[in-house]
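One structure, pasted below without further comment.
One protein chain is absent from this view; the other protein chains keep their places.
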Amino acid sequence: MSLSPASGIGRFYKHSAKIIRFVRLGCTNRPFYHIVVMERRKNQHQPVIEQVGSYDPLPNTSNERLVALNTERIRYWLGKGAHMSEPAAELLGIAGLLPVHPRTYMTAWRNRRAAAAATAGAATETTEKVATA
Amino acid sequence: MLILRQLRKLNGQQRLQLGVEQTRRSMADAAQKNASFQYDKDPQPLFTDAETQRLLQSMTQLQLEKVFRKRTVPDNSTETKFMTTAQLEKEFLQTIEKAKKLLQMPPVVQIKQDTEHIISKDPALKDFADTKYVFTDITFGLRNSERKIVVRDADGTLAYAPLETRKRMNQLYFPLEGRRSYTPRMFTHDDLLQRCLDEHKYEFVLDRLTVQYEPYEAEFHNFSAKVFAHLNESKEFDLLRSTRHFGPMAFFYAWHRCIDDLLYDMIRRDYLHNAVELISLSYKIHQVPVDYKPILSQLEALKPTPAQRALAELLSCLKKPAENAIEHEIQTAIGKTEQDFAADEISLKFIEQYIGSKHALKKVQLELAVQTLKEVNLEKLQLYQGLKKAHGVQAS
């Protein structure tokens, strides 16, 4: 399967529903996403209208996840009424381009709660150990 | 890193307290080894000043065979063409323009400090992910400097990226040709750099430095200071002459008050007008109350600019023998014209004045060089006049 170019070869109707979403590229165990604009009804591996960014979910050597966004085109397509997939909306929220998505907040508080539970568990374990000794 | 900076600051303060004399001496001999001198204020306005640029360009000179020498690049091929004289003259002009472009100096600017600029702080987002997110705006047609790059930390802070990250992201998404995404080993291993310097590969190091680092980075300043200090000790200034790094080098020496070795080299090679320009540059930088401008304008009237000289050299192969062919022949045999002798006289006076002043450090050496040059010049002048008389050429 050859890659479609970033400028896009996807054909689309003028009034069809467009969506900003991820396309999973990369390979097994190594995800890499293109952030693209395409017709909503289409499958992710069909030709896209336009690529507007990329997202590398695996942290690099300096422990960063890299995202590239073509903000000018994202603004244009959002202004044209394009939808957003939920992960894409989350990412744009984190980038500060749009309001932060509720799901991000949810993940944050769940992570915090899990971390608190883990530390509490560890503390009780140590106290128990101390008590038994 | 912080401790280093503190130390440097302390050093600077000490240096201020020591007084000018002592500072200069320490600069001249010992301090060049540690290569830690920085520009204490922004050198950019002085460097980009039109007069300074003209002085530096004139000092750099324009030797065409050096500018268009063979380089360590994949393609060094040349093209051979048949041309009419008019076409050839046009081509010569274009060649000079190209050479000027190749000799553009990398700017000397202040080190840019990293400023933290927080866009938003959201404590509710704490721990939303285990790593940072770096967002790069890849909108078409933006310059690297105006591209927005922001970082969302794991604790939910959204801030503009620090300079180091900016550079990395720019290089990743919009790679510059020749710049590596990792630091070349030359700049991480001191012994490798030292080996390059010991082999006098100054131009190679500086070229690589210019490609790898931006002029406002601390590394650029440190490494170039190191190279220039080493160069000042080895005194191989001719290696950099007629390259793009000669101007910044001269500016560096003038700024740090250690021009004497370069001056000695210029006098020895009979580039007296360059020596005058160097001294005036140092006067200009340190605001010494010596009026150098009239002398510079006199010299300018007598001496052609490097570009004019190079063009004349190119055009000389086209010229037919004119009526004053003998005079021309005498001039080429001796290598100097009457104007040159006049210019030399003016510049020698100025240089001696400098050597006599308190700004010169290696007075004996310089005086000796000037004396030798004077004798040689006198001999040449006598020979010139004798030849002229013998051929019956009228003094113009």
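Letters A and B mark the chains as written, and numbering starts fresh at 1 in each.
Note that in this section a residue touches a chain if its C-beta (ideal position, glycine included) is under 8 Å from a C-beta of that chain, and two chains touch if they have at least 3 such contacts.
Operating definition for what follows: contacts and distances are computed from a predicted model.
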item	value
Name of the absent chain as recorded in UniProt (options "Elongation factor 1 alpha-like protein", "Probable electron transfer flavoprotein subunit beta", "Small ribosomal subunit protein mS26" or "Acyl-CoA N-acyltransferase")	"Small ribosomal subunit protein mS26"
Chain not shown, its touching partners among those shown	A
Missing-partner contacts on chain A, residue numbers	1, 21-22, 24, 28, 31, 33, 43-47, 57, 75-76, 78-81, 85-87, 90-91, 98-102, 105-107
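In this section, only the chains that are shown with their structure count from here on.
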item	value
Whole-Å gap between the CA centroids of chain A and chain B	49
Contacting residues of chain A [partner chain B, same complex]	53, 59, 62-73, 94-96, 100, 104-105, 107-109, 111-112, 115
Touch list for chain B against partner chain A, complex	119-120, 122, 124-129, 131-140, 148, 150-152, 156, 158, 165, 168-169, 172-173
